[in-house]
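Only one protein chain is missing from this complex, and each of the others stays in its spot.
Up next is chain A:
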């Protein structure tokens, strides 16, 4: 088995007095799609930010694609960051740039690519995520919520990343939009063999994509595995979480 794409060992995070993670371990394998679930405020997004290298845990090791991430070596680790794509929760598109410029920006900043070529690839990425050619000239403020998510995904995919981080990819989308978005990621995954880590509250929507689910509770990962196995785990939070997810009790493995 190849080395894990993301490896967390003994990660501890504190915000002042409040302990968010304590001695947390987590592996994300190459080629898998893993969902991080848990209660609001349990530190899912914080964990994702550690992996992206935006923040550093108080203790512990975060390795991404075999490299130990440290925000202090920001410039030295530029190459590592260019192998990862991030979809932020609210898109985080640059509001002063058009959609096409947003997608072309990482391509141009990486260097070695002409303006016309970068624009060509950016148009291609926009088409892949299902945006029309004329949407490329719009400003982010002129887009609907679903289109912003798609444009942000196109930007995250611009560099053909090996590893994709998705923060709440389906939040704020209508059921049809969410379904289309999940289908899109599934399609991209089939084509390019992506590894992806997503934080989500809408497990049932992204379920068809997932290989494994990791549940965060009690400041650590309390269960990890295929969705069906995690549902059966004997932990009060997990039982309550999935009971709330399908109140009809369907698929409730007991």
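Just so it is clear, contacts are C-beta pairs under 8 Å (C-beta built on N, C-alpha and C of every residue); 3 or more make two chains touch, one makes a residue touch a chain; residues count from 1.
The rule is short, and it goes like this: contacts and distances are computed from a predicted model.
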item	value
Omitted chain, identified by the protein name its UniProt record gives, among "Phospholipid/cholesterol/gamma-HCH transport system permease protein", "MinD superfamily P-loop ATPase", "RNA polymerase sigma factor" or "Transketolase"	"Phospholipid/cholesterol/gamma-HCH transport system permease protein"
Residue, one of A:7, A:21, A:44 or A:125, that touches the chain absent here	A:125
Which of A:141, A:176 or A:244 contacts the chain that the document leaves out	A:141
Full-complex contact with the absent chain, from A:6, A:20, A:34 or A:65	A:65
Sole residue of A:61, A:113 or A:171 that reaches the chain not shown, by the stated touch rule	A:113
In chain A, positions touching the absent partner	2-3, 30, 65-66, 94-96, 107, 110, 112-113, 116-117, 119-121, 123-128, 133, 139-141, 159-160, 162, 190-193
